[in-house]
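A single protein chain has been removed from this complex, and every other one stays in its place.
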Amino acid sequence: MKRIRDFINNADIRRFRFWLQLLFFVLFIYGGYFAVNLGNSIPVFSCGYDKAVGGMCYFLPLQHQLARPLDVLLSAASISVLIGFVTFLLWFIVFNKAWCGYACPLGTMQDWITGLRKKMGIRYSTYTQPQFDTLKKIKYIMLAIVILAPMGVGMGLLGGEWRTAFCEICPSRMITPLFVGDVSQWSLDFSTKTAMILTTLGLIFTGLFLIGSFFKKRFFCFFCPMSAMHYIFSDGALLKLKKDGDKCTKCGDCYNVCDMQIKDIADDVKSTNILRDDCIFCMKCVAACPEDDALHVDILNMKLFTSTKGGFAKRMEMDRLEKKDD
Amino acid sequence: MTEHKIETPKERQNRHKAMEAAAVLEKIKHDFKEPPKAMDYFYDLHERVHCKHEALHSDKAKVGTMCIQVPSEIIYALDAVPLRLCNGFYADDEIGSDFLPSKSCPLVKATIGQFASNNFSDKPDIVISPTTCDQKAKSGAIIENMGFEVYDMEFPRTKESHESREYWRRSVRKFTKDLSENLNTKLSKKKLKDAIKKVGYAQHLYHKLNILRKDNNSPILGKDMFLVTNAFFFDKIDNWIEAVEALANECEQRVKDEISVASKRSPRIVYTGSPPIFPNLKIPLLIELSDAIIVADETCSSNRMFNDMVSVDEWFVNDMVDSIADRYLKGCTCPIFTKNEDRKRRILDLVRDYNADGVIYQAFAGCQVYEMEQRSVLEAMERAGVPILYLETDYSPSHLGQLTTRIEAFVESLKNRKRRQ
Partner (left out) sequence: MVNFIKRDKNDIYAKPIIGFFFKNQNFLLSLKIAVSALFVYALYFGFAHTLKENTFTTAVFWGIFWSLFMVTTLPTFGRIFCGICPHGFMGKYITKYGLKKTMPKWMQNRYIGVMLLVFGWWGVYYMFPGLFRTPQGTAILFTVMTLIAFVIYFLYKDMSYCKYICPIGTFTRAYSKLSFTWLGTYKSACDECRTFECATACPYNLKPFTFDNRNSMTDCTLCMDCSSACEAVSFKFKKPSFSLFSKLQVLKVEVWAFILILASISVSMSFHHGIGRSNAADIMIWSKTAEFLKNYIDFGSIDAVGLFAFIYALIFTISAALIGMFIAAKILKKDFNTTFYDLGYSYAPLFILGSIAHSLETFFLKGYEHIAEGFAYGFGFTLDVAPLANRNDSWLHLFGLLKWVAIVWALIILYKRVKLLNVPKLRKIVAFPFAASLIIFFLSIDIYTGYIFKTYGKASSGNHGVGEKLFQSVPAEAATIVFKEPAAKDSIYFSDTNPSAEKKAYNGEHSHGGAGDRVAVKELWPVFEDAMGKKNCLSAISAELYLLDANLSTMQATASKSAGCKSVSFKMPDNGYYNLFYVDKKIQDNTLHVKTAKYEFMRFNHSNDAVYNKEKMAAHTIAEAPFDILRVREEDETFYHNLYSGENLRVQAVLNTKPIEGATITLSTKTGWSKSLKTDKEGVATFALIEDYFPKWNEFNKRYKNEFLLHASYVKEEKGSVNDVTYEKIKYDVTYPSYYHPNSARYRSYAYGLSAALFTIIVTGFAIYMHRARRKIPFKEVSFHEKD
């Protein structure tokens, strides 16, 4: 038992994550080719516009469901909304936000772009704290669009183009189908003014996504409404990111490696549940924590992966000295 | 007929220092049972440096540091050697008294004294003075007046705010650039990465040793640990690493063989407060001579110097420098910070982790910040039900009797407590 523990805690999380991400990427982007269909309540951006999708992003069906006439929506059709929602919750509840860090194809793509930048030897950008505090609210605006725009359609206040307004501006619609050789989404729709504006925004956001994630780690996750949606239900999830504030020295190592620049991870020593709305549950913080048990990932109150001094030294290659000839 | 040689002041000072050092080393070596074999390297090292005044770094640029906040990784990456100038000699303290008010911290006085007498075995080429506590910050200027090259490194007095982090990162960036110009060496990605890993490995070894001290059969005494960590101030890092590797292995073996340097009933002590720096190991020695054992400490000459490690996400110079900066500010539990809840949490965590029975808090008379923080730490410990003894000392050997009585009484009460449990 102890050996398994040590093995996990000393594991090279980066490699593990890379392969898992790749697996999920193939599963979600090319799943259709292998007859994999995980339904359409998947809590990540595995875009439904991808023809071979192995399980569809929950937002596409959700928007369609919410776009029904309001009286239908609030009585009979509520059942189908509920079923979709409960399925979403069931998927989500086990892995919590780890969906973002390990399964989301859009997140994986960003990590790959980051890898490319690293190869090119270009340093990354960061937000300042005030910028961070303002920008992080955008994802809730996005979530509001996801929910309110289709309801507006259902109420007859908005035209039909708004039905999937978020999908129209979501970069995943453009980028994901590229992987199955479908470029049909890379076009502007001039049929109506709304469609034109939305598709233009979509392509601008796609451009921003590509350039942004090149310079900023996980650039898009900061604005992702799915992340906001996750956060609302993350308290009930089984997988938890926990912190033992007594053990924390606030050294900031976790903050340094955090792709999402979450300050609380280092500075908050009061909360035990340290998952924040921006978190993508990549567990890099746990891997980078040099204190025994200060940060740990729990499932059902069982420690799954915890920070250890030994594990830290191993991962940072500080557990041995590179012998040099000179 | 023997030739009578007139002793120069410098020689006299060195003789005094050597005597002081030798006396302490004698005690350390012989008054305790079974020191680890690997400790011989450190006994020898201290003897060579402090008694024989042997120069260790004649081949490299030497950067003197006035406080632990000066990033040693960067100094190593610039092919220089960091030398921690914090001084524990009473002989130097007396000299320094002429330059500072009488109620100053003996450590600062001793450091100034050493500069005043310009008596170094390894003389620093440049002195880095971070603006940590008032006395150290001001002494930078005094040292400069004595003709040394001093570089002030701005250090914030709060660490919670984002501004302080950015401020300190800027300080470190500037320091890196200026030092690189000063030493005329270029900083490269590889060298910095190697330096981080090397220092990281040293820290890792320290942690490895420390973890062994958690065992009920303590393999090593606190006074030995202080010698080891003190050696990091001035030793060649490669030699130090080799010696500590050996020490760690020996201690590991001891834990396996259940060899203990203290009896089972010896109270386990967490030591906190002003740093014990060789040869001022008065309090640790008194504690361990009273049959207690120091299992952990929270001081800047030991634990605080090694505890927090650098972690880097992307191995770019910009990133590494920032990460290094963070490690020296954010995790620091020095009482100079305005608020210092972290220190209390840290002490409590050490008590829990190392299964300690009590805490001994030493403050140098004149070290205002430690003296000021004493009350709140005492309160926090009382609330947590941890016995604590507060001692105010200086470098002079005069109050030894009184200190002995207090420490022995405290240790005795801890023993009673332990027995009752």
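In order of appearance the chains are A and B, and numbering begins at 1 in each one.
Here is the rule we go by: contacts are C-beta pairs under 8 Å (C-beta built on N, C-alpha and C of every residue); 3 or more make two chains touch, one makes a residue touch a chain.
These figures come from a predicted structure and were not determined experimentally.
K.L.:
What are the shown chains that the left-out chain touches?
P.N.:
Result for the missing chain's touching partners among shown chains: A, B.
K.L.:
Touching the hidden chain in the complete assembly: which of B:176, B:323 or B:340 does that?
P.N.:
Reading the full complex, the residue touching the unseen chain is B:176.
K.L.:
With the full complex in mind, choose from A:9, A:40, A:172 or A:256 the residue touching the hidden chain.
P.N.:
From the options A:9, A:40, A:172 or A:256, the contact with the absent chain belongs to A:40.
K.L.:
Which residue numbers on chain A touch the omitted chain?
P.N.:
39-40, 61, 64-65, 67-81, 83-84, 121-123, 125, 154-157, 174, 183, 186-193, 195, 199-200, 203-204, 206-208, 210-212, 214-215
K.L.:
Considering the whole complex, not just the chains shown, which residues of chain B touch the missing one?
P.N.:
166-167, 169-170, 173-174, 176-177, 187-190, 316-318, 321
The definition used in the following text is that only the chains that are shown with their structure count from here on.
K.L.:
Write out the stretch or stretches of chain B touching chain A in their complex.
P.N.:
Those in contact with chain A are residues 159-160, 162, 165-166, 194, 197-198, 200-201, 203-204, 207, 211, 241, 307-314, 316, 318-319, 322-323, 326-327, 329-331, 333, 341-342, 345-346, 348-349, 352-353.
K.L.:
If you look only at chain A, which of its residues touch chain B in the complex?
P.N.:
118, 121, 123-124, 128-129, 245-257, 263, 266-267, 269, 284, 288, 290, 292, 309, 312-313, 316-322
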